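For this depiction, one protein chain was excluded, whereas all remaining protein chains were kept in their positions.
This part shows chain A:
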């Protein structure tokens, strides 16, 4: 029946929908048919623009909200109906806040330790995120970045098997972010399954085994970082010299598979084969003694993949276009 060669996913969603408000035009569908599989021990990043549905998705996975359609399993359990069995095995860090301002860090930790099966020592958890020296400070006196780290410490208190992190490094300075990344990598190395949302592409590139880019409530592209990037061309930009004298009749060599954009003397090439195209180009430049000013060659970045997705129109919001595509096919 089931394929036993692959381990059961730690987190799975099938046809997930989440709707706010009434049905019809009065409501808003934040998640529109999302499928997701996160393998045990995997670090999975959910990327997307603001309002893409990342947090709405995460809240359903965490068992905070019911899906309006579809099915969700975390460690094989229904996060809503089997909440009591699941909660001791997961850790959650919300996008924002959640701790009374008038409690100290130590008091906050003590309260959470009392709500967490198998909690580690509070000081140990605070030390993990570098907040041990601040243990007697009240939460309201923490900076935004320190609050994020406190939230992370509380999520790690019970040594969870699955960790949900909603924008874990938002508001952190570069040093703290690097420390949090080290911590998350360490957790992954120890076998923790991590699902995180982020809009820092660098973060996904640094940390994620696999990622999915969400847009308007759907996953529009996903896979390993390399797989996502493979779908996007590399870029080579440079400036040609003035077309006078020796260079008056200058023309670029044929570069198969590339697209060329010209803007005066400025040239932008897009190519799926960066090394091949660059070799051709530099060989041509050497033969013709052409200096390629401001030469810049780069692989596709997640940023480009992301921007391409963000620029694409919302298919559900443009039914006319979908129809015309359908009739053309």
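Here is the rule we go by: a contact is a pair of C-beta atoms (placed from the backbone, for glycine too) under 8 Å apart; a residue touches a chain by one contact, two chains touch by 3 or more; residues count from 1.
The rule we apply is simple: contacts and distances are computed from a predicted model.
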Which protein name, taken from UniProt, belongs to the chain you can't see among "Cache domain-containing protein", "Acetolactate synthase small subunit", "Heme lyase CcmF/NrfE family subunit" or "Transport permease protein"? "Transport permease protein"
Touch with the missing chain holds, among A:26, A:114 or A:191, for A:114
Return the single residue from A:15, A:76, A:97 or A:186 that touches the missing chain. A:97
Missing-partner contacts on chain A, residue numbers: 62, 64, 83-84, 87-88, 92, 94, 96-103, 107-108, 110-119
